[in-house]
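This is the structure I have questions about; it appears just below.
The other protein chains are all here in position, but one chain of the complex has been omitted.
Moving on to subunit A:
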């Protein structure tokens, strides 16, 4: 089989692949076999933090039905909702300032 010749040039892989792509695979995918040296990678605090970081917090995506990854309550932090709430508050404030002026204009 002459497989290597059929393979296109690697895309953004090897040295230039982004760290998230590599960590995602070597830490989270692939075969888990308990060796003689037993370490549960999930017990490692830094790894747990990093794996959490790999996963984006995309409330918006969930709202729109793009929720094809596993549910994780820790990830639905509501950043997007906060942003919307902030915008709403800002707009209400703006309206409150405008309305008295408008009433004066409309008064006969």
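Here is the rule we use: a residue touches a chain if its C-beta (ideal position, glycine included) is under 8 Å from a C-beta of that chain, and two chains touch if they have at least 3 such contacts; residues count from 1.
Everything that follows uses one rule, which is that contacts and distances are computed from a predicted model.
Here one chain is missing from view; checked against "Iron complex transport system ATP-binding protein", "Sugar ABC transporter permease", "GvpL/GvpF family gas vesicle protein" or "Thiosulfate oxidation carrier complex protein SoxZ", UniProt names that protein "GvpL/GvpF family gas vesicle protein". Considering the complete assembly, subunit A touches the hidden chain via residues 1, 3-4, 6-8, 10-15, 17-27, 29-39, 41, 43-47, 50, 53-58, 60-61, 64-66, 68-70, 87, 91, 94-95, 97-98.
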